[in-house]
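A single protein chain has been omitted from the complex, and every remaining protein chain is retained in its original position.
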Amino acid sequence: MYFHDKRLQYPVKVETPDPLFARQLQQAIGGVEGELRVCLQYFFQAWGNRSPNTKYRDMLLHTATEEIGHIEMLATAVALNLENAPLSLQESTAAANPVVNAVMGGERPRHMVEGMLHKHLLSTGLAAFPGNADGAPFDCSHVYASGNLAADMFANITAEATGRTLAVRLYNAAHDPGMKDMLSFLIARDTMHQQQWLAVIEELGGPAAQLPIPNSFDQSLENREFSYVFAGTDRNGEPPPEGRFTQGPSLDGKGQFSAKQAEPLGAAPVLGAARQGSGAQTEQMDATSSA
Amino acid sequence: MYFHDKRLQYPVKVETPDPLFARQLQQAIGGVEGELRVCLQYFFQAWGNRSPNTKYRDMLLHTATEEIGHIEMLATAVALNLENAPLSLQESTAAANPVVNAVMGGERPRHMVEGMLHKHLLSTGLAAFPGNADGAPFDCSHVYASGNLAADMFANITAEATGRTLAVRLYNAAHDPGMKDMLSFLIARDTMHQQQWLAVIEELGGPAAQLPIPNSFDQSLENREFSYVFAGTDRNGEPPPEGRFTQGPSLDGKGQFSAKQAEPLGAAPVLGAARQGSGAQTEQMDATSSA
Amino acid sequence: MYFHDKRLQYPVKVETPDPLFARQLQQAIGGVEGELRVCLQYFFQAWGNRSPNTKYRDMLLHTATEEIGHIEMLATAVALNLENAPLSLQESTAAANPVVNAVMGGERPRHMVEGMLHKHLLSTGLAAFPGNADGAPFDCSHVYASGNLAADMFANITAEATGRTLAVRLYNAAHDPGMKDMLSFLIARDTMHQQQWLAVIEELGGPAAQLPIPNSFDQSLENREFSYVFAGTDRNGEPPPEGRFTQGPSLDGKGQFSAKQAEPLGAAPVLGAARQGSGAQTEQMDATSSA
Amino acid sequence: MYFHDKRLQYPVKVETPDPLFARQLQQAIGGVEGELRVCLQYFFQAWGNRSPNTKYRDMLLHTATEEIGHIEMLATAVALNLENAPLSLQESTAAANPVVNAVMGGERPRHMVEGMLHKHLLSTGLAAFPGNADGAPFDCSHVYASGNLAADMFANITAEATGRTLAVRLYNAAHDPGMKDMLSFLIARDTMHQQQWLAVIEELGGPAAQLPIPNSFDQSLENREFSYVFAGTDRNGEPPPEGRFTQGPSLDGKGQFSAKQAEPLGAAPVLGAARQGSGAQTEQMDATSSA
Amino acid sequence: MYFHDKRLQYPVKVETPDPLFARQLQQAIGGVEGELRVCLQYFFQAWGNRSPNTKYRDMLLHTATEEIGHIEMLATAVALNLENAPLSLQESTAAANPVVNAVMGGERPRHMVEGMLHKHLLSTGLAAFPGNADGAPFDCSHVYASGNLAADMFANITAEATGRTLAVRLYNAAHDPGMKDMLSFLIARDTMHQQQWLAVIEELGGPAAQLPIPNSFDQSLENREFSYVFAGTDRNGEPPPEGRFTQGPSLDGKGQFSAKQAEPLGAAPVLGAARQGSGAQTEQMDATSSA
Partner (left out) sequence: MYFHDKRLQYPVKVETPDPLFARQLQQAIGGVEGELRVCLQYFFQAWGNRSPNTKYRDMLLHTATEEIGHIEMLATAVALNLENAPLSLQESTAAANPVVNAVMGGERPRHMVEGMLHKHLLSTGLAAFPGNADGAPFDCSHVYASGNLAADMFANITAEATGRTLAVRLYNAAHDPGMKDMLSFLIARDTMHQQQWLAVIEELGGPAAQLPIPNSFDQSLENREFSYVFAGTDRNGEPPPEGRFTQGPSLDGKGQFSAKQAEPLGAAPVLGAARQGSGAQTEQMDATSSA
């Protein structure tokens, strides 16, 4: 079960509220690359973890819980960036705030209503919501918890890689020192989280031991003629670029890479004609299918 | 641009059509772990690839194009498994197919309408559609193409890891030899595809060179005090499990792992009161905010 | 504005409630092919109709309003089919209704909970909802109202064609005489609605006058070399099948059909390298892009 | 920020695993009526709470945090109900578990694969996911946080009312004593949560003080002729049923209820014709709109 | 069944078309707080209403039917606000309409294309669609019809509370007198609709009789030790704020409120290890699970 402390994990301060940046921050809350996703992903991986020991379940719970606090920090940052946002176009046009103008080059605040996310004004009362920078709600199909530990670790590295990429883009777009400071913390946490999921793979023997995923499937049942060959699909048979993936031992140590032009091994498919009663046109049915 | 050959990449044969297995196969077409996802993912990564050279763009195009053929194989398999599926409950109840019954233990076909996906009967005329085993349409937010090459490679490993896990589960659930043969091919291709995306990371120097992602961000700008420390969130301060992620050098060679209990460093947040005109209740407004 | 009469447009009677058929009927309410879609589609086409006269706006309002009554009929049919549905597995197992059993071959009601839609039991209290047979809510992106009258008429023919196809499939799957009677009415209305939208195209001069849609675009601005040629994409240059679409005058009377193998006319695309600050990997950037 | 204790808020035990009940429990995790929704709803209401004091923010944080633990309990219950679920149809058919059969009347386990949610088998490895009983992912547009305290309290009462209704339906459908015990706890918590949100409304003066919501809007600006009249829309002018809503003082004490047949007060709308360049058909344009 | 009158329920006039306001109005059509939602919600509650008498069914039908007319008014308002909207950036830049400029302060129309919703230009031909201000289609999972009358009434109060909050925000953002007049009518109708659903609760005895919802569940089956206690989850045991919800009789008169720190009553969960054939990694399986 869970507990809270009403203080934030790290300070969140905004000197110059910017409703456009509030919008961009939403991506880090409810975007595919955002904190809501990793939070729920780690929780569901933990709660469904099947294993003879509970080490990784425990580890996941620590980090999942940390992530709630990151959502909280970002939601706070969104609300602070929406302080004094214009409630109407007129207000926006009238309020030529000279301080902000000086910072931004004297051009920006006049059109803030056009740039900001209407949902912030119309639906949330100048606060954050669990959706992305386009206003789209987060959809939990992005919570990856496959029941396979190695697949989940790679999913987590991916989530933190896209998460840190987003945080870096936001850092580069930010102009407020408080926002840059908050992002410097979140970027550091993403650095660690990329590391820790990769460390699990390493601890379990690295790709050589863990791949192909799932490693519990007897590879003699797969058609091994096709297991380590790069398939070229250039129409004229131009070979694929040479690389680590076309030659040398495979990274799991179980095969040798090669490259080969793909050619059809199957026939053109033949489906049965439409049947009476199936809602097709008569022309789709066999002359003899009247029964 | 693109070309087709009307033959299949690999043979698809079904001896005993099974509408329930048709349903399960849909997950491999339009599920999050499915072929439609990887196909579009590799295409959009290729089409948006920014780099001084086009090596990975070209490589991605080869494999993306291959994946169209996998969707085609699975769609064919779905249609073949739906041959002679019951069009009504009565037909289902009546058609006690003794051959299938013998295979399955004499119990199954009577209730096939209940088990099959209604969309196959009501909406597609006994054919496949681009959705999953629950009938949910594929949603292209699962096409990950971040503009960051390393993040995309990890996303691709993840996609192929969950894809092969799904294919293995389908293999285990299958009873038709044609279906097992088709899956033994698709599993082998997933083996290779896991390898090839990992090989790109290796070719670029491995995690040490590629992490933290994005590696183009100057790490002196992140708050490095928090970059390699595992944050414990146990309420009673019970430390996290020890592992590769709590000690030793970090996997990018840029830090030392440690573990530490997380404590709030920020204050409880204070938001401005609701403003006149913002649609809040009067009680949410400052007594002095009448302007 | 709108008014109601609490009586139904056509009688809805169910002799033998069938929770599985209740599930299938949901497709006709909230499926892509369903009545909720056409209702909203005709309303939004009417409300947004731009034209010097209001003839088609008026016509659309008549039919849109009729469709509300069709949703009502189907929602009533769903509720009637859920009368006495089992509220638990035990109830389902115990209630071996001999009357239904006789009709269905003595096998069905024992497993009704497994076959029925759980949402009917858990979320609606044995009533209809605006979603499809898989429980997915209707999503209004399927309401097609393009602002182009001819495009909308074709969209409407499509909607009624898939709608009648669905109704026919339900008719074939139904076993209750009341349900067959209700569907015989809805199928007839779909017959008419297909006709009436096609009649608008005819009234405006038929495809020759209305195509290409939009007909207000000056065709001299399109690249007419490609306007009436079927493009073959067979990898080996095998020509497409011959048909009305490869020879003879085009159906708009503005060109001659032909067929031709497609070949690339453009170059391989070259995108700029990733820029500093864009969140890419360093390897994606030009050596010279340090600024 | 947040902390965890690896023990559950309340015991979760399953004597007889039932994959069909696992499916039904998903509705309480990721359904519209489920715990994920209330958890996120209370968090976002807290994090965005604007008010001169923080009382309700604090209160919301306590309960939001509690709700994480409810999701955890249910996710655990799902996983326990999936222990030993069949991985294939053959396994399902073969494993005629006599113990379960005795409980259920000897009929159930043979078809378990058909009844269970395929996602549990194919996508999660026999564990819970953040979606509902039909496999649909939770969509965060159901997280209601409007920025208006009273509207949010009514949204919360609604969420807990539908939540307890669902929990009661699950209790009635359950047959395992451990599951009934867990649900008797969750139902009790829903009882309290309904109360506590209603108590906020009461504490603020009840509906008389809080309605109409938002109470900060000057009612002299609304068209008060229509503020307390029930509008009848029967086609024949048959009056609406009499009730508390057609007579007597309004519940906010600011008007008198009445009922009246609605009649159109506006004209038929007239939109401008389609313009050149807007993609409409020529027939939709004014003869004179050639510019 | 249903009928229409081609006149509007209330006049809709726009003096100065504003494509940005057209965008904001979409939220009142197809947003979660919008008219499409309440319209369908009341219809589905009516059509599925189970009760010994039909009073509330009838009442719901009256209001559901009224709501179609509100969508119609708003759709008309959107179309009128899009009259003469720019079809391209050049047109937008060139058309420095001095009249509008005078009203708005001389700054706005130049960038209208950037501010307006692209869907209005690209997809609807300058008309409304059933989606929100961000262009997201309305999703019918927001149509709440639970089969429980009291839960539905609270859902309706919520819908009208957020609906009126939205209408007030639009009123405050509007600058056109015709739009303010239309909204003054819609706000008044929302006032009434909030009242009428609350009146149903009152008529049935108020919260004391109706709570806990569902009131048909025997409370002796819930774990009453937890039914009226506010659970504190502060990590340091700091008690929750005192309020009506922590002391005094409960609002249903069936208990006494109290507050208590929550502590785990359950154990840490233990799930079975992954099984052979379940697609997990070998490391997740028991050494002994080879069967």
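Before moving on, here are some points about what is shown:
When the chains are written out, they are named A, B, C, D and E in that same order, and each has its own residue count from 1.
Throughout what follows, a residue touches a chain if its C-beta (ideal position, glycine included) is under 8 Å from a C-beta of that chain, and two chains touch if they have at least 3 such contacts.
Since the model is a prediction, treat every value here as computed from it, not as a measurement.
Contact with the undisplayed chain is limited, among A:29, A:140 or A:170, to A:170. The residue from C:71, C:133 or C:151 that touches the chain not shown here is C:151.
Here the missing chain is touched by one residue of B:68, B:173, B:188 or B:231, and it is B:68. Residue-level contact of chain A with the missing chain is found at 20, 23-24, 27, 31-33, 104-105, 107-108, 111, 114-115, 132-134, 136, 165-166, 169-170, 172-175, 233-236, 262, 264, 268-274, 276, 278-287. Where chain C meets the chain that is not shown, the touching residues are 3, 5-12, 32-33, 55, 58-59, 61-63, 65-66, 69, 73, 76, 79-80, 83-84, 87-88, 125-127, 139, 141-142, 144, 146-148, 150-151, 154-155, 157-158, 160-162, 164-165, 168, 171, 181, 184-185, 187-192, 194-196, 198-200, 202-203, 207, 211-214, 217, 219, 221-235, 240-241, 243-245, 250-252, 257, 262, 264-269, 271-272, 274-275, 277-280.
Contact between chain B and the absent chain runs through residues 1-9, 30, 36, 40, 43-44, 47-50, 58, 61-62, 64-66, 68-69, 71-72, 75-76, 79, 123-131, 137-143, 145-148.
To be clear about the criterion, only the chains that are shown with their structure count from here on.
Work out the mean CA point of chain C and of chain E, and you get 26 Å between them.
One inter-chain figure worth recording: chain B and chain C are separated by 27 Å, centre to centre, where each centre is the mean of the chain's CA atoms. Contacts with at least two other chains are made by residues 1-6, 47-50, 111, 114, 123, 125, 134, 136, 146-148, 165-166, 169, 172, 235, 278-279 of chain C.
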